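Shown below is the structure under consideration.
Omission of a single protein chain aside, the complex is shown with its protein chains in their original locations.
Just so it is clear, A, B and C label the chains in written order, and each chain counts residues from 1 on its own.
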Amino acid sequence: MQPINRMKIEFESKSVNESFARIVAAAFASQLDPTIEELADLKTAVSEAVTNAIIHGYEQQEGLIFMECILYEDSITVKITDHGVGIEDIEKARIPAFTSKPELERSGMGFSIMESFMDSLFIASEKGAGTKITMTKKFSKR
Amino acid sequence: MQPINRMKIEFESKSVNESFARIVAAAFASQLDPTIEELADLKTAVSEAVTNAIIHGYEQQEGLIFMECILYEDSITVKITDHGVGIEDIEKARIPAFTSKPELERSGMGFSIMESFMDSLFIASEKGAGTKITMTKKFSKR
Amino acid sequence: MLEITLKRQNRVLTVYLKGELDHHAVSKVKETIDLQLVKMPLSQLILDMSAVSFMDSSGIGLIVGRYNKMKCLGGSMKIKNPGLNILKVLKMSGLSKLMEIS
Partner (left out) sequence: MLEITLKRQNRVLTVYLKGELDHHAVSKVKETIDLQLVKMPLSQLILDMSAVSFMDSSGIGLIVGRYNKMKCLGGSMKIKNPGLNILKVLKMSGLSKLMEIS
């Protein structure tokens, strides 16, 4: 399928940018006229991935986060990338309630939420190099 | 002065992205808690520059538009760049009501609006290479 | 998305716009109004902008274009109920000297 629109953004790994990233993704997706619930799901998933890049990827230090959004006829693909520490064991990271940072009161539900709120979730990561999350959400035809 | 936050975005030269670019700039600027009027001014200026890139820079053909936003303590700098046709005579282009595309019902007021709604406006352009608009707006202390 | 609603009373056409009036939205408004102009003779075109939340110079171009057409046809044009931020753009472009804004 041909993309009908796309954009790329990079921003600093600051927690104040979590809501900014959600607004950007939702504003772009709104070109497809999604329902309020679909838009809320997308915002939540984007928030999870961006928060992970900030907390886990860059361990709350400085760094750049990259987000790419690609619109198709009836779906959006969002890619969120950091050049942070990377994930050693992706299978383990995906287990619901698993977190490597319980001391920060993380719930370990981030990946579970991304998986259930989006239609597909791919995680590519390399220890010491970074992490790239690719998620797609279909929007209902109206 | 040290920037407190920054972001860079690139998107396609499609008119549907005019409103998207406005939302992105306004969402980022809102971190500084500007007034509603200041935010409206910023949105209008961004809209002018992005529309110009689409209509004049890329003459409504495909192309990429780049926007960079830099936040300082009490101001935002926005840079909007296209790799389009460029401007031959910048002095002439800045004259209120001058437009090279009257057949498209352009009013020629774009640069005048950017100048009056923002606190500074720089235009860098090279024939055949593209155009870069740099605008700054100060936000009132509250 | 910009919504356009038309109301015609005798030779007066009122166009109600709702949403954001930028370059993306302008062409549809232009087409819609110009189609009316060829359909029946009009003495006045009223643009009601009470529900326009955003306008940039593309809107100015649209208004000036319709103003010129109405003048050619021997009619007039006026603008109604612009919000504060819209009024700012109208004034800065000198449109407030060209036609009635109320």
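Criterion: contacts are C-beta pairs under 8 Å (C-beta built on N, C-alpha and C of every residue); 3 or more make two chains touch, one makes a residue touch a chain.
Please read these numbers as outputs of a predicted model, since none were measured by experiment.
Touched by the hidden chain within the whole complex are the displayed chains A. Touch with the chain omitted from the figure is made, among A:I55, A:V78 or A:I133, by A:I55.
When the whole complex is considered, the residue among A:M7, A:I113 or A:I133 that touches the unshown chain is A:I113.
The omitted chain makes contact with chain A at the following residues, 15-16, 18-19, 22, 37, 40, 43-44, 47-48, 51, 54-55, 104-110, 112-113, 116.
Just so it is clear, only the chains that are shown with their structure count from here on.
Highest inter-chain contact count (C-beta pairs) belongs to B-C.
With centres defined by CA atoms alone, the chain at the far end from chain B is A. Averaging C-alpha coordinates per chain places the centre of chain A 42 Å away from that of chain C.
Averaged C-alpha coordinates put the centre of chain A at 28 Å from the centre of chain B. For chain A, residues touching at least two other chains: there are none. Residue positions of chain C touching 2 or more other chains: there are none.
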